[in-house]
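Other chains dropped; remaining ones untouched in position.
Chain naming follows the written order as A and B, and within any one chain the residues start at number 1.
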Amino acid sequence: MKVGVVYYPEHWNRELWEKDADLMVETGVKVVRLAEFAWSRLEPVEGQYEFAWLDEAVEIFAKRDIEVILGTPTNCPPLWLYEKYPDAIQCDEHGNRVSIGVRGHRCYNSPSLIKKTIQIVTEMAKHYKDNKAVVSWQIDNELEAYHCTCPVCTDKFREWLKKKYTTLEKLNHTYGNVMWSGEYSSWSQITPPLGERQSWLNPAYLQDHYRYASESMVEFVKLQADIIRKYCNDVTITTNMYLGNMTPDFYKTFKELSYASYDNYPVVVIPKDHEEIYSHAFHLDLTRGIKRQNFCIMEQLSGALGCWMPIGRTPRPNMIKGYSLQAFARGADLVLNFRWRSATKGAEMFWHGILDHNNKLGRRYEEFRSLCHTVHEELQMLEGTTIRNKVALLFSHEQDNAFKFQQQSEGFHYYNQLKLFHDGVMRLGVGIDIINITEDLAQYEVVIAPTVYIASPEIVDNLTKYVQNGGKLILTNRSGVKDESNACIMDYLPGPFSSSVGAVVEEYDALGNDTNRICMENGKTYRCNQWADILQLETAQSLGTYMEDFYEGKSAITKNRYGAGEVYYVGTVLERDFYKDFMSDVIEGTSVETVKNLPDGVEVSVRENDTQKYRLLFNNTNDVQEVRMEDCETIVLQPFEFYVVR
Amino acid sequence: MKVGVVYYPEHWNRELWEKDADLMVETGVKVVRLAEFAWSRLEPVEGQYEFAWLDEAVEIFAKRDIEVILGTPTNCPPLWLYEKYPDAIQCDEHGNRVSIGVRGHRCYNSPSLIKKTIQIVTEMAKHYKDNKAVVSWQIDNELEAYHCTCPVCTDKFREWLKKKYTTLEKLNHTYGNVMWSGEYSSWSQITPPLGERQSWLNPAYLQDHYRYASESMVEFVKLQADIIRKYCNDVTITTNMYLGNMTPDFYKTFKELSYASYDNYPVVVIPKDHEEIYSHAFHLDLTRGIKRQNFCIMEQLSGALGCWMPIGRTPRPNMIKGYSLQAFARGADLVLNFRWRSATKGAEMFWHGILDHNNKLGRRYEEFRSLCHTVHEELQMLEGTTIRNKVALLFSHEQDNAFKFQQQSEGFHYYNQLKLFHDGVMRLGVGIDIINITEDLAQYEVVIAPTVYIASPEIVDNLTKYVQNGGKLILTNRSGVKDESNACIMDYLPGPFSSSVGAVVEEYDALGNDTNRICMENGKTYRCNQWADILQLETAQSLGTYMEDFYEGKSAITKNRYGAGEVYYVGTVLERDFYKDFMSDVIEGTSVETVKNLPDGVEVSVRENDTQKYRLLFNNTNDVQEVRMEDCETIVLQPFEFYVVR
């Protein structure tokens, strides 16, 4: 377990390099990431590669036993490249080349970009293959499955569809293109999505385009990884993910990479609304689940954020340290703070680093130094430990994408559906994995699969088999709506899940921001909104019913025995407390252990190896919290404080 | 009086067609609309027409005595047409072809589009001319006077202006183009409105462009209607109107068509704000007034709406049936519900039909079946009846268009001005026609003409003559502001109406969302906003005065004897209750009968023939309402219930 920083030697005068490195050593930094955006320095003139400056920087760190992660610079080709090869620039939704001058303008599919990428990555790999200081590589930066509309991408998308559907007849039929006379009579009529009214476009077509765009990006990653692997032995390879609107399939992205990395920027201002779920534990669990193994935080919050938006609040005391420890607690083995020092030039100058523009040692620096000390001196027993949970929450890119262009109701957001369950389990002190919906589920006692909207046979089989073998499965509203082409299934909802749920949806009411209330069997009531499935029970028993509107008294939540297992169905979206109470009921009777009386916002996780188990506590609130665990004395946690219970 | 549905055989597997038709028969469906968007199936390859599938569908319905309305498919040319004839695509406000892939992208004026339209409509008309099942035709779909900027439209607009103004001198002078040196020195400098700052453009020019665009669209309708009429005897022809931002002149559109049709989607959630007028009675009366005869609802609300917006609430119980009956009550002779079954594919899948995607018979289906029964079994005595009112509200496209680019004050909206008066009259249980401002008014005892902003001689003469002959006329603020070129009249407001109003506007204050209060002669007070005309009385008497601001005590509302009639002037916009009280006073002393103590939201209308009169009640609220009519017992109406009093 190590702490590091992101450093850009090329941003600073040469005389600062050693001073910075010396201070890093003193601070306890073990790893630096370099070269991420440095193409214009690595190849200032086409074909003329210059590594001397980077060699020097690597050497400075190597001498001080600081390991180096090298970035490939492909996020930002130099301006001469765009000028000479304009086809390397993405095209926008009107088919025009985008304005360059910021970052990330390259088109992954452009032959010129690919050629130049192969050259620069090959040169870098060959140059650093024997450099022992370079222990890992990061490909590009915060990759997106950008929807480029350039001629090359248009052709590639057509080829992709041709391969998938063989004939236009099949494609037209699958999409239902007859609607509005949208049938293709020639492949040449197909383009990537154009125009501004994308919510009016065919959802099957959009779904395919997202798949295609994601695959394109994965190919680009693989292209680079293959080159690095060809030349460099013993190095690991990753890329740094962030969650945006065009996030590619991260399971596929990281499949051939060594480990997952995530850029982690938790909230600085803890929201006052009880319904708002803010903990980054969700994102950390999601990142750990990508490869189902420990991971890296490639960029970690280090100061106030700003730049393209106004500057925000500065992190409260303990946040710099605490949020990093939270990441370690949930499976990180390496955390790099972004960045060593705030940039004094360029558009990113107000994305504050550990050190301020003034280069003085301040409050945040002191916290970071304390973090280094804690991790390297006090937490080394966690080295080699992993996290083993019995509850899983299933994520699915297919669902996430499908909901992007067909929002189900006012306020509906896929991630929120997941977070509500994640939070409910967390609040019980129970560890939870977030994994791909197609993964093997045998190890789990409880599996939560919210809104399985696109119910492909693969997904249905996986979940059904799990239940039949004795698992407890939780399903929700908007499941079984679509087949894998993103067309509606002509059957009662939840479609292929109906028999395992033991109930069908008689009718639904998209509540949006309007509300209804649910009364549970035990008399407890909860507010609900967004969606109301009105259930007609077959073999299932009702757990909760609506209290208002024309379907008052009708069932909203059910439980059904199926095979050797049980299926719960939650046909609406409820207030946050429901999920804690409900998951407590579901977990009861399994071997999963909960923590009684855990204060809200105090997070528990367990890292273990074959001999030891460490229970880790993190107070993700602004208040001092007292934890009274059954097997030990009362623990008092300051805001954002971290604590290890053996 | 008949109930039908919209059906798209081409969206469904062939084996469903008979099953669907059989169920329709059982349900009581009498009419279906087909083929509206089916160009890609009717002419899959240029010049190759395929009617076999449609013949088959028509035959299936014909066999079951279900009548067919055929749509011409020109809203959605096939992709091969756009590919081969790119000039058929509209251009946007920057002069660029729009992105196709949704619907309605055709340019009405494109020679290619016109040629292909003539061909497809001719082929269809010839093919179906002797098919007795086809009783009516619908041209295109929800036509808009789209502001295309393509070279053809640019030329056509120039020719239109040349014909109107003959010389640039006259055009420049009429528009006042000297402002900002905008004088045309060559016809080639004229374009359709370009750019995003259209509120900065000359209002006279914009008014002309709206006129031209509307006429272009009417020509396109006439082109198709002439072809159908040439080949088909005994069929009626219509098009389905909706009210959007680019609605063409519907009086001209329907002038040469057989009957008016409207796509009717009333609100699903009854608003709680008393000031919000939500009843679709306004739209139904407007549609009836287009040709001053009974009409058709071509698409009627059948389920939750969604697609390009998140899915909304499902219609409350009784809405499916009740809203259709409301349409019949206000003059519909045919209502087609949209659509038989929710689409399982394509972008419109969440615009829910009578049947859900699951194809099961649910709550909404049962209501629809009950509707069919009621209309066909219980209400046939209404066949042949019409609606004869003595109060009219005047609509004017000239005003509607002019207000679009010169909003008078924050919150001002032309339709709202009309709805306030319509609502006031409705709440008295009095029937009201909404007709074109240029229509003959002799039959009416009371005529309401809100905001006659553009006071052309034709309009002024029509209204003045009406009053002189003994009519009661209500005028409001923002009347007599402009001449027919949309230039301000250099005289006291209300300009040419001043003598009939018997008062002039000394000064005005555009209140916007700020408020003032009005005190009426009888001491009642009302909140007002949006506008305050400060009146200087000549022959008029004051009915209400301002209670606040520097014009406290000045008159806002007046009454004046003029010729054999009376003119009321309402110089501000008041809270909703004013309009009920005010209209009650105005109506008193006429032969118009009001219903005493009518609960809010219960609507009365009368359908009659030469021998019988049927009073129809509809409860357009969420609450049970009791109606105590003078001449009969108390009637209890459930929410959205309909009732016939003989």
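The rule is simple: contacts are C-beta pairs under 8 Å (C-beta built on N, C-alpha and C of every residue); 3 or more make two chains touch, one makes a residue touch a chain.
Owing to the predicted nature of the structure, the values given are computational and were not obtained by experimental measurement.
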Homomeric complex, total chain copies (2 given): 3
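Methods note: only the chains that are shown with their structure count from here on.
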Rounded Å distance, chain A centre to chain B centre (Cα mean): 49
Sites on chain A touched by chain B in the complex: 93-94, 175-186, 188-189, 191, 193-197, 199-204, 406-412, 487-493, 506-512, 514, 550
Partner chain A, residues of chain B touching it in the complex: 8, 10-11, 37-41, 44-45, 73, 75-80, 83, 96, 98-99, 101-103, 269, 304, 306-314, 316-317, 342-350, 356-360, 362-364
